[in-house]
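To start, I am sharing the structure in question, which I have written as structure tokens.
Just one protein chain is left out here, and the rest sit where they should.
Labels run A and B following the written order; every chain starts at residue 1.
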Amino acid sequence: MARMKFLCDADRCIECNACVTACKNEHDVPWGINRRRVVTINDGKPGERSVSMACMHCTDAPCAAVCPVNCFYTTADAVVLHSKDLCIGCGYCFYACPFGAPQYPRVGNFGSRGKMDKCTYCAGGPDADLTMAEYTKYGSNRLAEGKLPLCAEMCSTKALLAGDGAIIAEIYKERVTRRGYGSGAWGWKTAYQETIAL
Amino acid sequence: MKTAILALRALVFAMALAVIGHTAPVFAQQAPNPTAQSVNEQQLLDALRVGGVLDGRITIPNETAKVLIQPRGKDWRDFHQTTLWTIGGVSILGMLGLLVVFFLVRGKIRIESGFSGRTVTRFGGVERFVHWLTAGCFIILALSGLNLTFGKAFVAPVLGESAFALLAGWGKFAHNYLSFPFMFGLVMMFVIWVKDNIPGKLDLEWLKAGGGILKKGQHPPAPRFNAGQKGIFWIVILGGAAMSVSGWHLLFPFGAGSTVSDQQFWANVHAVVAMVFIAVMLAHAYIGSVGMEGAYDAMGSGEVDENWAREHHSLWLAQEEKRAAMAPPLSVPAE
Partner (left out) sequence: MLIKRREAAARNNLAHSPRLQAVAAGLASGALDRRTFLKRSGLAAGGVVALGASLGSVRKAEALGVLDHSKPVVAKKNMCTHCSVGCSIIGEIQNGVWVGQEPAWDSPINRGTHCAKGAASRELVFGDRRLKYPLKLVNGQWQRISWDQAINEVGDKMTEIRAKSGADSVYLLGSAKFTNEGAYLFRKFAAFWGTNSVDHQARICHSTTVAGVANTWGYGAQTNSYNDIRNSKTVIFMGSNAAEAHPVSLQHILVGKETQRANVIVFDPRFTRTAAHATEYVRFRGGTDIAVIWGLMHHIFANGWEDKEFIRQRVDGMEQIRAEVAKWTPEEVERVTGIPGEQMKKVAETFAKQRPSTFIWCMGGTQHTVGTANVRAYCNLLLATGNVGSNGSGANIFRGHTNVQGATDLGLDIGTLPLYYGLVEGAWRHWSRVWGVPYDYLQTRFDEVPAKAGRPARTRKQNMETPGIPSTRWFDAVLQKPDEVDQMDNIKAMVVFGHGGNTIPRMPDAQKGIEALDLLVVADPHPTTFAALSNRKNGTYLLPICTNFETEGSRTASNRSLQWGEKFVEPIFESKDDYEAIYLLSKKLGFADEMFKNYKLANNRPDPEDILREINRGGFSTGYSGQSPERLKAHMANQGKFDIVTLRSPTDGSDTSGDFYGLPWPCWGKPEIKHPGTHILYNTNLHVKEGGGTFRARFGVVREQKNADGTATQISMLSDGSYSLGSELTDGYPEFTLGVLKKLGWDKDLTPTELEQINAIGGNNADGVGWAVDLSGGIIRVALDHGCIPFGNGKARAVAYNLPDPVPVHREPIYTPRTDLVAQYPTRPDGRQFRMANIGETYQKKALEAGVAKQFPIILTSGRLVEYEGGGEETRSNKWLAELQQDMFVEINPADASERGIKEGQFVWVSGPEANSRARVKALVTERVGKGVAFMPFHFAGWFQGVDQRGNYPKGADPIVLGESVNTVTTYGYDPVTGMHEGKVTLCQIRAA
């Protein structure tokens, strides 16, 4: 089975936010929930780079470790998903996540955290594939349709790569060799305890 | 302190400029090459101070979204999965152990002179209501809170995942709602009892005598509240305040300027204080019930036996008796 990963090539990312709105469009994610976002480091200075970030679907995911109700599970594709039926909206995964992936609708008591929402790698959730129940809770399930996450598919400059970790690492390596520079596979060390040797 | 750091930073910066100025004047004039100068993740991570985050600018108005990578999430995980277990285990199990040992050694503290049969009012209705309101909330808050840390290991295997999640969900619901009466109770307790809980000279003597509970027949004089009770009072008030403030931050995480670091901090405060708090409350509950004969009545019926009062709160009893004597007799019957 493939080990799915995301890789944002910051030397290609132009902060166009296509990944963000593609995600919103695909899953009809409501205002205030940002499954994916683009952060610009060193804004306005030479050296500025933008990085698109969402759940990285970590190896040994911290969210799963701290979840008090064990709502997380890892699929055969190494996608980290969670069950909204189990989630109680405690916020622990948000504290532990190195990437700020968990999002919470403000529908809990007194507008506090509701059930957590995060990037599903366009792989839905524990409900039956491609059902309305799955869509309403998690959004669409592109992996079940044989497609990859829409954010990466629609990335304007093909900065955001999604797919089997080994393959996208190879693509990135080739790019860096060809052009002679690379600011790193952002988040890989933190998420996968590995980097791409260049 | 802050200004000192800033000044230091400015100095270092000025030195760096000076170095560049002297050794590489051409470099300073070189045109910017954004590609060659681009930031590099590894360098940024290496340069990160302990507890620091990689952050930048984002267009959505969300403080937490600015953070790209926060390596301290791992620290929080370690804290939550290891340190907190140790703290909780040591404090709660340790306290339970202590109490068992104490019970075995000292046994139930009896009223040495036996029940007198006469009672004196120790806590009025309002006081008892406030106590039990707070205590009741505390018990549910404590159980539902402990469940979030330990339930996964001890309860979930028994109930199964769905039922456990349901329980935990209701627990969170209860935790969120009961926090308000709990906080109300804290405020009331403070208002009602603070005047009797100001530490005084007598407390030292009481403490020197070990509260008289270690040895039979020893009863250091105490006013309405002895030093031990005062200690509990202040632990409840201060611990409760810490729980309230930290809990408030956790309940309303979307406030302006609330960063993930803040939230981690408050979560840790909440958890650690809770563990210690629970341990102390176990001791309080012990001494107020099985640990001491006659003590429960104080919060049960509110009427304590005179002998109990004489042994444990001699000064208070004397005061009460004096007051009763000074009170003018009722000229008109109540009816």
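We adopt the following convention: a residue touches a chain if its C-beta (ideal position, glycine included) is under 8 Å from a C-beta of that chain, and two chains touch if they have at least 3 such contacts.
Fair warning: this is a prediction, and the values are worked out from it, not measured in the lab.
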Visible chains in contact with the missing one: A, B
Listed residues A:4, A:20 or A:93, member touching the removed chain: A:20
Residues of chain A in contact with the chain not shown: 11-12, 14-22, 24-33, 43-46, 48-50, 103-107, 111, 114-115, 117, 130, 132, 135-137, 139-140, 150, 153-158, 175, 178-180
Touch list for chain B against the chain that is not drawn: 29, 31-36, 38, 57, 59-62, 254
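Criterion: only the chains that are shown with their structure count from here on.
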Residues on chain A engaged by chain B in the complex (per definition of touch): 10-11, 17, 34, 37-43, 46-51, 53, 62, 65-71, 85-92, 94-100, 104, 106, 108-113, 181, 183-187, 189-190, 195
Chain B residues within the chain A interface of the complex: 32-42, 44-45, 54-60, 62, 64-71, 73-74, 76-77, 80-81, 147-149, 151-152, 156, 161-162, 164-165, 168-169, 171-173, 176-177, 250-254, 260, 263-264, 267
